[in-house]
Every structure is written in structure tokens, then in C-alpha cells.
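The complex appears here without one of its protein chains, the remainder shown in place.
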């Protein structure tokens, strides 16, 4: 009576494993030329599904906003948005639902590569053109990828530190993104490769701020206590850099060191404003690709053209000199 | 004394089933159509709906057991993550076979649950606290086991590849119509329903949840019941983790974050009382399906994701409110 239930369920599970003949819906299939099938020219009406990994991140909210704004300029486009709230399974369901709705084009910013690969392939195999943003999926069952190059961004940041901030060497602390995330590894790698030119530049400490402002602040509190001399704080994104600035300011040491971040979102709480207002020395744009995604969709659906399989957008250095100007360009309303 | 239960009482008893029917009908009415076809009722979409809730459903069945004894298990999402990581690491990195991997993962989940049961039943810590700690511990173990990163699963016979027999779990059967995760969910649900109907253990379980003191004085082995229930819940959570890994071809320590709350929601919508002693697995299954249909129809209509959250919250409150209106005995 007490223990029958465990074998019962295990047996049930085993039954399922053994007993069923299966058919696969995951077979590869040659990548069809999605563009030519969907294109109805300028007279067509197109429903585009945008599957976002997590709009709770300001960067991804900005991506959705950019897509929305760019799509407004294309009268044939009607863009739907779904948010997976950082859950791979939810994002798979979101894409499944887009397939059910028979959308004309899928834009996806995947939460993670491997778990989304199968469902993206499923859409692609059904003849839906797929534009992948920011993070890749595996294989080549998609129409085009648009993203930034995090290694290059890290490298630009490293160069800036080596040439502008610490030409005579100095001590750096690094606030990293969420452990295990690819951008975190890449932004780190590019950076340390670039600062190698000057052996007197040393990373004396690092900590993981999980991309979060408050976490960056807390980690910096500890780093400040442990390290009497810090020249530069390199944070993997702007919110953590801002958090570090606050921590330093709280102990009156914010003038002793420089802060640099990444992302440079053109929003009031973003990195460009922080540079303009002097809290950060520099930040590097990480393109949201929203505008470019809609441009690519237009090319495929309205112009019946083709797009590059991979489009890497360059980063830009934002410093005190160009911050105000670029903010005005990128965000004319605010 | 009335001889037959009133219509109202019956309605309340099967509240979640009627709720599911109502939401299902609403989904058909509000479903987008394309070329005359109702998109919601397409075979593919219905399969998607159930597949999407299969993991939550399996967890929710275990959660129902725990809630029936007046406990709560907050660790199920983390145990799911631990099991997903375990499946991936064992089969991909350690090149274990399919059966040993799955067995070890299930045993791990069962032991994890049983230990939580021991902590709450023998030491007397409230299950909320025990499993809150269990959540952290399971996440920590998953991070350690995986090295902090998602472990991608690819299939084949080579080294660092999972056996293709594992991949079958993510496929479809019965002419490509029924996803196997759905089948697993169905088998678990039916087994649980039958188990709760016929077993002496289930009487003990309901009694412990209804009045623990009375149950103990009646000779019910309260401690054993509690440990077994938490073990079952851990077992089912780890089964869901295996299903999760195969569906996403990855085991990540971040898998299943927040799933415990979805499972609790399914149980509550299913009419099981958080106070314990009252409720059913059938209700929970209906509750899980209701949430799945709701998610699907909101998504098919491209309702803004923030608004979706509001609607789901209101549905949970409405379900709970309906229970309050249940005719008093």
C-alpha cells in the first residue's frame, strides 16, 4: 500500500518508452527558398510574428519598439508581438502559435539557441521566412541573421581603455553578465584580447552582476572594500556600470575611477544619457537590429528580393563628445 | 436528508471541468479563422495546446498530492531543471545509455522529494519553508552539475551524443498526431486518478490533509504518508524534467523557473483546497488544460503579453472565488 505508487508510475513511463511506434516531425528537409513563395509584392498584406525572448530587459523592449516604429513606415505590414518571459518552452509555444496563425514572416530573438532550433526549423520548413535577431539558432534553417558582434564590442571597449583611459597602465575591475550567457563570454574575451597590448593594464578583480543594476551595485560595494585602487570599471552592460557608479559614489570614490558600459540604449534611463551626464566615460552601441529586421522583411516580402544569410552590425563608441548628438538622432522624440 | 446531490452541488463539484468546457467553447468562438477553417480546433493546434501543458500538467499532478495533505512544494520547478540538466549531462557528457540515465534522474528526483518529506514530517518544518530551501538547493545542484550553462543535446551514436531512443520521447505517435509528452501526461494523470480512487494510501492521504491530528489518532502513519507524497511529487517533477529536456534538446539549470506557480495555479483552478483534504487530480488536469487553452487562445488572438498576465490572474481569482461560493455543508 505504501510503495505501490512508485513502481506504478515508473512502469507507466516505461510503457510509454517501449510501446510506441513513432514518426518524426523533426527531420531536416532541405531549406526551401522561403522568400519567393511568400512574396506578393507591394499589393500584398503581410502578418509578421515577432517572438521576443524577454521584454523585461530594456534592451529587448527597445528592440520591439524599434520594430514597431519601423513597421509603421511599411503600410503592408502588420506585426504581432509575443513575449516568452525568458522561458524557452514558452517561446517554442509562441512560435508554434504563429505557425498555426499562418503568419507570412517570423522574426525571432531567441532566448537560447539550442531549444529554439527545432521550432524555427519547423516554421522555416513550412515556407515561412525567418529572420533571427541578436542570438543565433543552430544549423542554417533560417533566412537571415542580424546581430552585433560581442567579441568585437568587447575588443572596442578594450582598445578604448588601452588607448584613451589607461595609456600608462592601471587597474581594472570587470562586472560580468550572467554566468553561462554567450554575450558575457564574448564581451569578456574581446576585452582581454584588446588590453593585452599594454602589459601594465591589469584586471585586478571581477564579479558577476547578472546584467542587473542592483546586483552590479552590490558587487561593486564589495570590490571597493577589497581594492583601494581602481582606475577603470568595465561592465558588460550599462545598468551594471551605473550600479557600480552608485556604489562608488556612496563611498565618495566615484571621481577616482572611470566607468564604461555596453548597450548604449537611446532611452532616458539608457547608457547614452549616462555618458552625456558624465556618470559613464563611454559606452558602446549594441544594435537592437529592429530597424534592420523590418528592412529585411520588406526586401523579402514586398520587393521579392533576397537578403544576406548573416548581417553583422558594427558598434559605435559613445563618449562625452558625441553622446548628445547621437541621442537626438536615435530618439528624436525623447 | 436529501437523497441526491443538488444540481448546484454537482456543478461545483465538477467546477473545473465545466470551466474547461466554457473556456474551450469560448476559444472556438473567438478563434481566428483562415479560409473558413477555425484555427484553434486544428489537430496540430490542439496537439500543441496539450503538449505545451504536459510538463506543467505532470508537475501539477504531483503538486495535487502535496496540496491534498495540506502542504505545498515550491521546489518542483527547480527539480525539473535539475532533472533536465541531469538527463543532458548523463547522456551527452557522460555518454550514458537511455534507461540508466532516465532511471538515475527519476531516482534522484524521488529521493530529493523524499528528503523534503522527511524534513517536513519528522523535523516538523513547514513544507513551504522546506521546499523553498529545496528550490535553492535543487537550482544550486543543477548549476554545479551543468557547470552553470545549458547543456545542448544532439542525438546520434557518437561520443557526446544522446542515444536516439531518447529523442523518440519528443516525437509524435498515433500517425503523427499525438506528441509523446502528451501521452506521458495522460498516463500519469490516469494512473493518479485510479490510484486516488482505489488505494488505501489515498484515504490516508486525504485524512492527513483533512485533519492531521485525527488521522494520527486513527492510526494513519502520518509521517510515512507525508514522505511518500513528497517523494511522488519529486518523482513527477523529475519526469517532467526529462520531458522538458527532450522537447527543448537542452538541459539548463534555468529550466522550469516559476513552473511551481503555474502548477499551483492549475491545482487551485482544479478546485483542490490549499487547506488540504479536499480536491482531485481530475480537477487539476482540467485546470492545467484550462490554462493551456487560455494561453493558446490569447496568443492566437495576439493579445498583448501584459494583458495576458492580467487575464490569467483574473481567472485564478475567479476560480478561487467560485470555491468560496460552494454551498456550505
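The first chain written gets the first letter, and so on, giving A and B; residue counts start at 1 in each chain.
Following the convention adopted for this analysis, a contact is a pair of C-beta atoms (placed from the backbone, for glycine too) under 8 Å apart; a residue touches a chain by one contact, two chains touch by 3 or more.
Criterion: contacts and distances are computed from a predicted model.
> According to its UniProt entry, is the unseen chain "Phosphoribosylformylglycinamidine synthase subunit PurL", "AMP-dependent synthetase/ligase domain-containing protein", "Thiol:disulfide interchange protein dsbE" or "Sugar ABC transporter ATP-binding protein"?
The record names the chain that does not appear here as "Sugar ABC transporter ATP-binding protein".
> Which residue, B:94, B:136 or B:218, contacts the hidden chain when the whole complex is considered?
Candidates B:94, B:136 or B:218; residue touching the omitted chain: B:218.
> Write down which of B:43, B:122, B:144 or B:200 is the residue touching the left-out chain.
In the complete complex, the chain left out is touched by residue B:200.
> I need the residue numbers on chain B that touch the omitted chain, in ascending order.
So the residues of chain B touching the unseen chain are 1-3, 198-201, 203-204, 206-207, 210-211, 213-221, 277-278, 329.
The criterion applied here is as follows: only the chains that are shown with their structure count from here on.
> Which bits of chain A are touching chain B when the two form their complex?
1-6, 8-10, 12-13, 15-17, 20-26, 55, 80-83, 85-89, 92-94, 96-97, 99-102, 112-115, 117-118, 138, 179-180
> What does chain B use to touch chain A in their complex?
32, 34, 39, 42, 44-45, 48, 52, 55, 98, 102, 106, 110, 148-150, 152-153, 165, 167-173, 175-176, 180, 183-184, 187-188, 191, 195, 199-201, 221, 224, 228, 231-232, 235-236, 239, 244, 247-250, 252-255, 257-258, 295-296, 299-300, 302, 304-305
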